[in-house]
Each structure stands twice: as C-alpha cells, then as structure tokens.
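Each chain you see keeps its place in the complex, though not every chain is here.
So that you can tell them apart, the chains are marked A, B and C in the order they are listed, and the count of residues begins at 1 in each.
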Amino acid sequence: QETYIPLVSKGFQHQFWQAVKQGADQAAKDYKVRVTFEGPETEAMVDKQIDMLSAALAKKPAALGFAALDSKAAIPLLKKAQAAKIPVVAFDSGVDSDIPVTTATTDNKAAAALAADKMAELIGKSGEVALVVHDQTSRTGIDRRDGFLDRMKSTYPNIKIVSVQYGGGDQLKSTEIAKSILQASPNLKGMFGANEGSAIGVVNAAKETKRKIVIVGYDSGKQQKDAIKDGTMAGAITQNPVGIGYKTVEAAVKALKGETLPKVIDTGFYWYDKSNIADPKIAAVLYD
Amino acid sequence: MADHTAATPSTTTASPTGIAARLFRPATRQKLLAFASLLVLMIFFSFASSNFMQTDNMVAILQATAVNGVLAIACTFVIVTGGIDLSVGTMMTFCAVMAGVVLTYWGLPLPLGIVASIFFGALCGFTSGVLIAKLKVPPFIATLGMMMLLKGLSLVISGTKPIYFNDTPGFTYISQESLIGELIPALPIPNAVLILFNVAIVASIVLNKSVLGRYTFALGSNEEAVRLSGVNVDFWKIVVYSVSGAICGIAGLLIASRLNSAQPALGQGYELDAIAAVVIGGTSLSGGTGTIIGTIIGAFIMSVLTNGLRIMSVAQEWQTVVTGVIIILAVYMDILRRRKQ
Amino acid sequence: MNPIVVIRNLSKSFPGVRALDRAQFELLPGEVHALMGENGAGKSTLMKVLAGVYRKDEGEILVDGQAVDVESPRAAQALGIGIVHQELNLMNHLSAAQNIFIGREPRGRFGMFLDEPALNAKAETIFQRLRLQLDPRTLVGDLTVAKQQMVEIAKALSFDSRVLIMDEPTAALNNAEIEELFRVVRQLRGEGVGVVYISHKMDELRQIADRVTIMRDGQYIATVPMATTPMASIISMMVGRELSQEVPDIPDTSGNPIVLTVRGLKRGVAIKDVAFTLRKGEILGFAGLMGAGRTEVARAVFGADAIDAGEIEVHGKRVTIRSPQDAVGHGIGYLSEDRKHFGLATGLDVETNVVLSSLQRFTNAGMFLDQAAIEKTAKDYVRQLSIKTPSVQQLVRLLSGGNQQKIVIAKWLLRDCDILFFDEPTRGIDVGAKSEIYKLLHALAAQGKAIVMISSELPEVLRMSHRILVMCEGRVTGELKASEATQEKIMHLATLRESATLAALAA
C-alpha cells in the first residue's frame, strides 16, 4: 500500500505553483510516496478550493498538504481530517488554527519589505513609485502589497506611491496596466511587480514605452531572469517554491512517522540581481 | 425560429390516475432517461475508484452542487424568457457582502441578514430587468454591465476584505449543519442541499403552475405575440429578473454560510458554470423551453464530473480536457434521446 | 344606427412608405364589413392602428362617437376591439388553450396559480363553437398552419369583442373550416358585433360581407354595398383599371416525357405509399383537405424531411435526395406554404432573398458577389411581379404579406428549376397579382417546366391544373383529368377514408 499525500494548493497554472509541484514531486520520489497537486483557477475561488479539499479527503489520504486561500473557511474540513487522524501540513501561507502539524512558508510581507528597501536604495530614496499586483484580495497579493507599502511609508518618507493596480497575474493585462501607469506618471522612477506575471508585464511596458525606470520583480521564471541579466530589471525577490513543495511533502512523511516537527518551516526568500543570479545557492531556488 | 420538437413541461398531457400508470407513461420515461448521462457518469466513477461511491463523497458532491444548482435555477428563469444573465455569480457575492454588512458591520440579527441578501438580489435583478424591459438594452449587455458593477461594488463595500460571520453564531447553520443528519445520523446531508431542493421545488411550481411561469415561457416563445395579446410584457420581464435575482440572494447566503465569510472577489466565472448546467439540462438558449429538474441534473452532471476526476487523481490539465469533452457528449446524448422520441 | 367605429383622415408613414394617406373607414354594429385592396394597399396597417399595434401619425378614431387614443393592444381590448392578425402571432411552445387565454388565464388559489382544467375547458367551449376538433392541450408548434390559424381565430372570439377584425383569416383554411367560420361570423353579426373582414378571396366576400370599403395606395376609394355591386367594378376600383379574365385553354400533355416519378413514398403516418408521375410542361394539381399530406409529400420529395421509403426518378434516372440541396441540384424547387418560417429570411433585404438559392450564379471568381447584377436581377423581378417595395434594399419583414409571397416566387423563378412544387402559391395574394401568378404558371408550363401546384382553393385547382391528384390521410385517393374534374368529384375523393379506398380498390 503506497502512501498517498494530496496537495491542495492556491493555484496550479502559474509558474510559481508549478515550481512548488516540482519540489513536491521530487520529495515524492525521494520518500517513495504518491502525491497529487491541484489548485483552483484563481485565488478568489475559495469554495472551489474547499471542494478540492473534500475530494482529497474522500480519497482517504495518509497525509495532506494545504495552502489555504481563506484559512477560516476550511476549518470544518480540517477538523474532519484531524478526526480521521490525517496530519495536515500547511504550505505557502499559514492556517489560523492549530490543526496543521507544521507550516512551510515564506514570509511574504517581509519579502516584500525587502523589495521595498532595494527599490528605495536603487532610486535614491525619493521619487514616485507604482505597484502592479496580481490580486487585490488574495493573501499573497495583500501581503506583498502591504509589506511593500508599509515599509515605504515607515522608512522612506520621500518616496511617493502613485498607483497600485491589479492585473490578475495575466501578462498581457499587466502590460497594459503598467503602460497606463507610465503614461499617467511621467516622473515615475520605479515599479514593483508583485508576482511573475505582474513583473513581466512591467518589463514589457518599460520596453514598449522605452522608459528607463527601476523595476523590482518577484518570483522567477525565464523572462524575469533574462530581464535581470540584460539590465531591464534591477532585481527580484525569489521565494523557494521548489523548497516549499519539497519541505511540505517531507514534513508530511515525517509526521506520519511520528517525528516531531517545528511549528514553522521557513523556506526563506532571497534578493537576486545581476550580481548573484549565477550563484549556485540562488540558482537552485530559481525556476525557469 | 420555432423549435417544434421541444417539449414544454407545462403541458404534461392527459393525466391518467394512479402512480404506477404515471410512472410508465412515455413522458415520464422520457424524463427518467434524462438522468441517463448522470447515471452513466456515476457508474463509471464507481468502477474507476472505490472512494467515489461513499456516503462522505456523495455528501460532498451534493454540497458542491448547492451553490451552482441554485444559481442555475436563477438562470433557468431568465433563459426560458430567451434572455441571459451573466451577473448571477457576482450578484451572489454582492448579496453575501450585503448580508455581511447587515450582520457583521451593523450587528443586526440573523433573519435580517437573510432578508437583506434576498432583498438586494431582487433589487439587482429588478435593475437588470428595468434596463432590459424599459430601456431595451440587450440582456447580454445589461447583465454584463451588472456583473462588473456588482463585482466592483462588492469590493468597495467590503473594503476588498472578506467579511467574516463569526459574530453571528447561527450563520453557518444555513449551509453547513445537517437538519437531516440530526434526525437520521446515517444521512448527514447538509442544509445547503436541503435548501437547493426546496428552491428547486418552489421554482418548479412557480414555473409550471403560476401565472409568472406561464408568462416566462410565453415571453421566450414569442414576445411579440404576448405583447399583442395585451399582456404587460415589460412588467413580467422585470418580475422574472427580480425573481432570478432573489434566488441569487439565496445562493449568496449559501456560499457565505459555507465559507463563514463573504468573499468579495469570488463570483466571476460562476455564471458560465450556471448557464452550462441549464443548457446541459436541456433548456434552449433561444427560450420557450426548460425544466428545473433538467437544470438540477445539469448541475449534478457538472459536479459529479469534477469530483469524479479529482477522486481518480487525473492530472488537472487533463481534467479540463475531459470535462470539455464530457459536457459536449452529455448534451449530444440528450439530443439523440430527444430525436428518437 | 350609430357606427361603432369611425376612422377619419388617418395617416401613417413608415420610413420610405406612406402606408396610409388620409384613410377613412366606418363600421356599423351587426355588419360584416369587407376591406379590399391590392397587396400593400394599407389594409393591415389601418387595422393595426385600430387595434393599438401601431400609433397613428394623424387623423382620428371614434369609438361610439368618442374620440379615442388606442395606444396599445390592451387599450384596444378594453374598447372591445379584437383582431386576428394576418401573420400568425402564436407562442409555439405553449398549448392551444394557453395561447388563447394568454394574459387572461383563469386563476386558482391565491390568484397566483393557474387553473389549467378551467383553462382547457374554456378553450374546449370555443373549439366546440367553431366545431373544431382539437385538443386544447396540444402544443401550437406541433399544429399545421391551418390549425394554428384556427387557434388565432378562437383566440379572437374568446374576447367577446364588439369589434372583431379578421385579417385574411381563411388564407390557410379549407372549405369546411371556412363554412364553420362563416357560421360563427353570421352568429356574431346577429348579436350586433361589427366584423371587419379582409380577404383576397372574392367568392368568400360574396357570401359573407354586407359592405365593402376599397382602398388603394393607402387611400380611401369607396364604400359600396356588396350585394348590389358587381365584382368587376370592385376589382377595377381596387386596381384602378380593368382586369381581363382570360380563360386559358388546357393543352394536352399526356404525351410529354415524364420528368418526375415518385413510387412507394412513405413517411410515418403522414405519407402512406404515395406514387405519382409528373410530365414535362404539365401543371399537376394536388387537392385535398387540410392535413391530407400534400405538404408532407412535397417536402419529402424535396428532401426537407427524411423519408422511410420511396423511389424518386428524375428524367428517368433514379436519384437519392437527402437534402434540399440535392433536390435543387436535380432541378427541383419547392415554394413553401409557410413563407415566414420556411420561405424567407425576413430580417434581410429583398434582393438577398430573391437571389438566396442562386447566389453562386452572382459571383466573380466563385467568391465575391456581383452586387450590381444582384440588384439588377432583383429589380427585374420586382418589376415583373409588381412587388410593392420602396427599394430592393428594403427589409422583407417590412413588406405586406402578399408582397412577401411574391418574393418567394421570384426566388424560385430565378433558380430556374425544371420541376417546381408550388405549395399554396397564391395564399394572401390579391386578385390582380393572382392572375399574374396564374399567367406565370401557365407560361412556365408552356416553357416546358413541370409544376406541382398544391392548393386548398378548389376553383384555383380546377382552373389551373392539367391533371389533378387528390389526397386523403396521406394516401393518393384518385387522379382526375382536367376535363372530367368537378368540385364534387374532388370533394368525394378528398374524403375517401382508408376503409373506403380499400373497398373501392377491391371493386
């Protein structure tokens, strides 16, 4: 009887989630367990995720990985898992509950704050900055936006945030949004793209409008790496999505063996730019 | 163009008495056959995975159908008139948010929240109805505009944050608890499902036995003829959209209670699922025909499919492919069945 | 006696058309008042204004001497004005009874729910009054055009109106039904109802009308008593000139080569083993009562409906016809009896409809349309058939019923088929145009085309056909030579039911 561990994630199509999946698959190979990975189309579809969670539970898994879109909404099902003695490992962002045995996560707020510091440094701590964020209501969207904005407000009084707009992570929409922001703010000095699609959108917009601004991105992917290499993008924050996926499955396996786990497994985040992109430690957490 | 083969539910033919006689009438056999696709799917999944045909999973499927089912019922009314409603998803969310405002922001008692949700649904439906009937804006555009308007308003009103119902203790009861389960512990069917079936029964009665239902079919069949018969077409159209809106309000309560929160960003995209359920259920988008039972079957086909593929652990990208193919096949089977008739 | 309705100086214009030009009309209680005029004279428009469908531009309408503003169909109903529209206005997905009482359903409990048994019973009463065999629960979409027409009439009767307008109510009816209708109309007249009766069938008007108002080009021409005015003078008032009534001589076509042979044609219960032949240059009349299956036969041969069995030979060669496209490919054309649903794309313009089945002929390089040629051709037919339209770019929907019919005819004339099925070709067409169409049919036959003419008007069948085939209940019950055919003989064959035919065959 093979050990089955389903991972119910926040998304599935985006490269970030594909990288998480890749890590989970790697761990599955290493620990000889079977994993599946799925997530709803958009991070707004809280109820769809809950349906996925209940289908996952119906399969009588050994353990469960779960990245909650809205942690409160999932509690009844998590209680069910607890009652059935299925250990739950939270990943990506935490669940407001003590049910999960551990949480493998990135501190998105702190990561975005780091992005803000880098941005401030690169534009000389004053001037206009704008944000293209992927989502207005999802946890990651809110955390990255607020992490960035809060740091700017608290530490860099001369930096003015002129616009925050949301493109759903869609590259084309994000491009159009970034272009409009550039058009509306002729003195804009920098722009932060809060996930891969948003960051690429900002890069595209800068290219198309031939404007020189400081671009700070988030996550990785081939286009972002290229943009950093050719200087269009100053740098970006990367999490360790592969690590998140790997650690989640690993933690689940350990929990099944009855090992004790730390409350939080911080998978970390890194700033990368032209200077350290080739660094093996960084390269290991970047995905194409 | 008139669709000569389509059967209206409202004209069940001469009723022989006796339940047995009724069950074996061709018309009834016809209706039972409509379950065929659903049964085929369920049988297939039972063989494909032993985890499928289990109480828990059946309950999960029922639960998963509740919201889409109620939305699909709302759509059925509009579609039978020959219209379309793209706003059902975001309208549901808007109603949930309004319930949140009443219950959580204002701290009013639960019944008021329920009334508010249904009232705001009816109000939104009323507005769409006025746009369509009085200003002659095509339903597609009126409800598309409504969809965006309500999506925006939900975000504005909620401050782009979910509104939680933690301070309204009975709220989760609406959807999550199980009245049936309390009586028959072996059947923990959540209240959401009970509500779905109640809405379906009431909607079915309204559609088949009430004046409103009659005009709903008549409008979809030949609006001009209805107008020339001296009926106040505009009024009835507005009523239909309002009723549909009120039903969306119920869906709003269901989803809010299920998630114990009003999620302001949710809802867009749900209209396609609802309309798909209606059309899979044999209702024609050109209006004049349609049954609530068909719609419910359509909604179940969709959720059984989704659930079954997940239980089989089919890769998600393939799930999408298979769902697309099965939806087409289910409708094609239904067409073949009707053609034979 | 005071008139119930008086219309004075009523004008109504549509874009590009002045449909009514200071028209007048007067209706007394207890009279049947015929309204006559050529296609497009404005008869329907005048009545639609009275029934609240259109708003008048100027002029006045008096009901019981009071000036009224009929602003909606509902207002007309309140004034006691009921109307049977020329075009069917039914809800196909609802039952006959539901159609009749739409907006006035008997309510059951709480005034919200419907009382279906009461509804059906009330409909049944009206059907009985019309002596109409029809289950009130049948879906209207499943009825033939004739039955649908009867439902429309039943609906108008259900209002118990003081003014009853009937716009070509008999266009789709057979003699027996017309008789029933007239009986009811006479009864209503006796009760003091004023009936406005629009028709192009002169013999009917003779039977039923008391007075006639004649219109031409939207204007009032005259009102005359029916009984004492010779038909010829009414017609000349209508068309503004004398109309010659030449009686064509019937050529002997029995030696011509056979172009179409149909054998063993079967389709469900509607067509039971039908066989016939059609010769070059021949007009073969199809007679029979409503629902005899003539339309079904034509549609089956044309490939519009699938058949269960049957052989078809065209010019002596076996052919398989699975679709109208195949049929047209073999030189067979079919002009449907229901122009609105099966004949015309009413949302498109005149020229497109005229060239619809011959579009490939008007292309350059097989792809692009030769717009100039299309327009010229359409204009030619508009002239040839005297189609009344402001331009060939007018939407067909906006033309009068008769003119729409002419466009369908133009379409098939242009397609130039060897074998033509004309199903009720003169339905709703005025006398002048009718004789034009008769001439045309004869000319086509003389050119060597083979024509099947389905018609429910016996005089027309008798006058036009070289040979007559009679059908009853999906079977061919007999064949008559033109010379030996009479109304009585046709009626006899048309009512030969199955058992009787078997007996006749055995004998």
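As a convention for this text, a contact is a pair of C-beta atoms (placed from the backbone, for glycine too) under 8 Å apart; a residue touches a chain by one contact, two chains touch by 3 or more.
Everything numeric here is computed off the predicted structure, so don't read it as measured data.
One representative per chain kind is placed here, while the whole complex contains A x1, B x2, C x1.
Just so it is clear, only the chains that are shown with their structure count from here on.
Relative to the centroid of every protein C-alpha atom shown, the closest chain centre, again from C-alpha atoms, is found for B. Relative to subunit A, the chain whose mean Cα position lies farthest away is C. With centres set at the average Cα position, the gap from subunit B to subunit C is 43 Å. In this assembly, the C-alpha centroid of subunit A lies 71 Å from the C-alpha centroid of subunit C. Subunit A and subunit B have Cα centroids lying 35 Å from one another. Listed for subunit A are no residues, as none touches two or more other chains.
None of the residues of subunit B touches two or more other chains. The residues of subunit B lying in touch with subunit C in their complex are 1-4, 6-8, 10-11, 13-14, 209-215, 217-218, 220-222, 224-232, 288-289.
Those residues of subunit C that touch subunit B in the shared complex are 53, 72-74, 76-77, 85, 89-95, 98-99, 102-103, 105, 107, 112-114, 137, 139, 141-142, 155, 341.
Contact residues on subunit A toward subunit B in their complex (touch as defined above): 6, 12, 36-39, 41-42, 44-47, 50-52, 54-60, 70, 72-73, 75-76, 135-138.
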